[in-house]
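Part of the complex only, each chain left as placed.
First chain written, first letter: the chains are A, B, C and D, and each begins at residue 1.
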């Protein structure tokens, strides 16, 4: 290690500091520019769907950050590698590292690009991706953030997003399964439910049309299961399900229709008793 | 960074804007052309099955978009790479990125091509793919969209579609398992059900032929399980299952055939009592 | 983009249209030829097993389609690539795409070839492949179609077919587990069942030989489980199982042999009562 | 497409037909030769274990078929490729296809080779491979066929065979778990069982030695579980298990040892009654 080496180290340290300061400034200026552009745009003629606007702004900031940092890191690395190469004979390892790093990074970015390009989901949509479910908080080039209804944030690298389920594009459907006692009059119960259902659309604006009483979905162990489906506004099916359940409970109570408990027929037998045993 | 660099940057920015405007125009014109072509065609002599027409139109628009955007991106990249290469020594990374991106994109497109070419499913079919089930909303070159009956949209990259189950090509079959009490007369129950089933085809046009009473499918813990299969029009088996279940409940009630609750035989024993214990 | 380019584009569009028309004609003529050949053949001396004939005809049509389309696409691509290469510098991407496409296609075709060459299953066989089960509807070079008994079509790329279970090659065996009460006379029950079983072969021609009463398969919680196996003609085991179950129910009823319900011994205890508690 | 091309096509069609006819003849002659060789051999001095003879004959036929067909296909391909190459510039795809095909084929064949070379199982053995279980029907170079006891044939490519469980090499052991009532005399029950077990070897020649009463395997919820193990001839453990279970039921009945039903201690409590509630 001679003087030239130490000098080279000093020079690159200075370079790196300069790069870092410029990087910081560029990002701040860029973000302000993006925000202003969107403010101005909303008055302009080139309007796009409002739903994508939030997505695009977040994304542009994101792209800006990555591009600036990427160029900065490349510059820092090129400033460093002179020394690294000076010290190590087998410098191919650095190249290998960057190659592998680029691989997963590139996969994330390309998937992210298609998610946005094909408008699979936007910020604010309610989606399910793999085992994670929630409202999209942010779509980045490399990661997507989803906020579950209990408050936690799921951070998914885009490369791990394969199949997406989007709940916000179409009307949602609430599915209610109501158990009715076997010994009761099925048609009377259906009539009671049907009459009630026809009154719901005026009561609940979240309902798109009159809920449908589909019929006998299943013969349960202790009850006949009737299914009701209620098409409601997107993501209002949980709310509507709860409202309808509460009303149906009241309506069935008023008309004396029983929601049965589990049942069992019990045979009492005397042990070793006079029970006729076959073959004896 | 000298002037030539700044000039090159300015030039490519202009190029990119021009490319973007032309791209947008091409796509709008193309889509109108495709729609008109299909409108005209329906009167022409070269008719193909109507079921595939919707698929083809959606697809052509899709192909148009991808091809135009692909060429545009290539042009933008070629406009950009001059500068990127000017700034970075190791520009092989960009090539690597495009290579990896093309890989998954190509896999999606080729699978998508075969799905359409082999007519595995069309827009409007009810399909199951992996764990997702619903009506096909759109078949694209890269992704397929399926709408589940509860309203959510599943977006599947074609490359992740392996085994497809299509419910819309043939008649569907409703399967009903009816539990009959052990202590009842099995043959009487079968006669009652058989008589009823023979009246169903005239009542329900969705039935393709008289439902079949297959026989004793299983000895359950508390009941003898009879199986009925009813061939119905495609995707009408859920509806028919519900109708038949309702009718069967009524018919069995009328003839006094019991659908049994879970049963248990209970031996009451006195603890520490005079129960004869073996070996004592 | 000069005139030569536009001219080249025009030329290839014409070529492509010509290719498409010839392709369509060739396929229609080929299919008619194949069908006639098979009609003639059935009278000729070179007969092969009838079971494979349907498979072969479907397959030949399939091969014809693929080969003709493959050549057509190659010609179209070669007509196109001149222009593509003229526009893009890095045209290696197209080669990459074809390479990857060929990979999965080749894997499907080779597996398909072995399925037919080794006669693993023919059209009409009942098979289970992975989680899919049903009658083989069509064996293609790239995909196999299976129709489940409830009417849906499963479309499997041959490359995803690994282990195949074929139910149609040998006789099937119906397995019946009959629960007998613990307190009854086991030997009497076995005698009753044995006597009945010996009468079955003349009643049911689907039975290959007298069903066997294997013996006590298991000590259940509430019953002694007897197992009966009945060898029947291929795929008739479900039918025979139902018939035998119905008969056995009748025979056991007639001889007073009980099929027991779940049982439980219940000790009633007074809480906080005079129950002798240990150690106190 | 000039005349030379059409002529070349005609020539190769003729070649292919000739190859096909010769192939067919070779296989028939070869199979007869193999069968005669084995018939002669059985009288010769070079005897090998009979268990492997069936395996070897099936295998030799199998090898013959593959080798002859392989050479035939190679010849056909070499006859074809002249034309294919004449038509297509990028003929590397055909080579790629053969390469990929050879890969999985080779993997299957090598695994198959080791299965036979190491004598992991022979035709007629009862084996479990992955989730499939049954008697080995045929060991081929590429696939192995297993026949389950209910009659279906499982066809496994050898490359998917990793861990093999062979039941036919050693004696099998039947394991019986007998539940005895908690309140009974455990030692008396053990004495009764032990006395019975000592009489079994003379009654059942399938037993290799007197079954062993291991002791209290588990404290169940309602019973003390005693375990008996009975070493029997290979694959006779299911038969012996059923025989022993039937006898043990009879012996326990004769000595008044109870096999208990599920039990439960029930406390009846008056609701809102004078039950002393803590802290009040």
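By definition in this document, a residue touches a chain if its C-beta (ideal position, glycine included) is under 8 Å from a C-beta of that chain, and two chains touch if they have at least 3 such contacts.
Remember, it's a predicted structure, so these values are computed and weren't measured experimentally.
K.L.:
With 4 copies present in place, identify the total for the complete complex.
P.N.:
Copy number for the complete assembly, per this file: 7.
Assume only the chains that are shown with their structure count from here on.
K.L.:
Please identify each chain that touches chain A as well as chain C.
P.N.:
B
K.L.:
What's the rotation angle, in degrees and to the nearest 5, for a C-alpha fit of chain B onto chain C?
P.N.:
50
K.L.:
Please set out, as single numbers or ranges, the residues of chain B touching at least two other chains.
P.N.:
Touching at least two other chains: 222, 262-269, 271, 275-276.
K.L.:
Show which residues of chain C lie in contact with chain D when the two form their complex.
P.N.:
For chain C paired with chain D, touching residues are 71, 74, 78, 95, 98-99, 102-103, 106-107, 109-111, 114, 117-118, 120, 128, 162-167, 169-173, 175, 182, 186-187, 214-219, 221-222, 224, 227, 231, 234, 237, 262-272.
K.L.:
In the complex of these two chains, what residues of chain C are touching chain B?
P.N.:
Result: residues 69, 87-90, 93, 96-97, 100-101, 104-105, 130, 132, 140, 142-143, 147, 149-157, 160, 177-179, 222, 242-243, 245-246, 249-250, 259-269, 275-276 of chain C touch chain B.
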